[in-house]
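Left out: one protein chain. Kept in place: all the others.
And then chain A:
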Amino acid sequence: MGRLHLRYDMMAVLTIGIRLAAVLTGFLVLPLLVGQLEHKAMAHMQARLGPMEAGRFHGWAQLVADGVKFVQKEHVLPDRADRAMFSLAPALALLPYLVILVVIPLGPSLLGVDLDAGLLFVLAAMGVSVLGAVMAGWASGNKYAQLGGMRSAAQLMAYELPLVLVAGSVAMAAGTLSLPGIVAAWSLWWLGWQGIGAVVFFTAGLAELHRPPFDMPVADSEIIMGPYTEYTGLRFAFFLLAEYAGIVVLCALTATLFLGGWRGPYEQQLGWLWMLLKTFALSFVVIWMRATYPRLRADQLQQLAWKVLVPLALIQTGRDRRGEGGGVRCGYLGPAWCTGC
């Protein structure tokens, strides 16, 4: 009996180990894929070739080579910097995204862990990452870095609210905060019902990640590199990795909440494929926007958040209504042919 118990425990330990290893692997590989996609896609959008040498075939190993280079670079610690905070900020920016990946379902039975407050957990962790940028900006002891850090904070404050509101709308539609539960409750009609929410969520998420056109905190033509100005070597690379991990997380979340995650044909077998396809399609949109839109000014940024996204998010939340036989339905009061979802 005791031996059986032990074997049971070993199995449990093994399963947990495999899950954690899978999450860490995804966390290290997916951002690199998005980064490489950005290198190549943006290059072709600008009539360039992008990296072509590293790894011989269309520069596939460029980011690996970059990593090898970064790890050998000197760590320059500015005299004016707050040493401990300066050194730890990259870790604070990076780790929340690793933690978020564990609750995002990849397939019907492929997920790290199903938290019943998953959505709330994810939103909370996403906010923490921005603190890394604020911390870096303040600890650098550099005016430009400080400005960048402050801009990061302002941006987080403006865009967190629409993000949270539309996430609430999804939670209402699904009747649960668990991410696998939301995917299971998703139906095709949600594309219309939660459409506004999807756009608001994606846009606000881009702003939280400081991705163009919301890259004012790191505006290179104004404030050098914002909070990352004083960083070198591996710590700088960690901030870059955090940016791309953030893209993966945002796109995976948008896919999970609004596009049905692993739902699709043969979802029991191919669910993971649909989820990855949706995530990468959204990542492509993120890259596309970088190549397309000019940077928003500080005031434009705040106005977009408070005068467009917040009202839209309130409308999205406000048009949900209670269904006939329980459940929540779309309360769209539009043309007669739209009977609501």
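Keep in mind that, in the parts below, a contact is a pair of C-beta atoms (placed from the backbone, for glycine too) under 8 Å apart; a residue touches a chain by one contact, two chains touch by 3 or more; residues count from 1.
Just so it is clear, contacts and distances are computed from a predicted model.
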item: Chain left out of the displayed complex - its UniProt protein name, from "NADH-quinone oxidoreductase subunit", "Alpha-ketoacid dehydrogenase subunit beta", "Sec-dependent nitrous-oxide reductase" or "ABC transporter permease"; value: "NADH-quinone oxidoreductase subunit"
item: Selected from A:85, A:199, A:234 or A:289 as touching the chain missing from the view; value: A:234
item: Touch with the omitted chain, as defined above, among A:24, A:45, A:64 or A:277; value: A:24
item: Absent-chain contact - pick from A:158, A:183 or A:218; value: A:158
item: Full-complex contact with the absent chain, from A:129, A:176 or A:194; value: A:176
item: Of A:32, A:94 or A:183, the one touching the omitted chain in the full complex; value: A:94
item: Chain A, residues in touch with the chain not shown (by the definition above); value: 16, 19-20, 23-24, 71-81, 87, 91, 94-95, 98-99, 102-103, 112-116, 119-121, 138, 140-144, 146-147, 150, 154, 157-158, 160-161, 164-165, 168-169, 171-172, 175-177, 224, 229-230, 233-234, 238, 298-299, 302-303, 306-307, 310-311, 314, 317-318, 321-323, 326-328
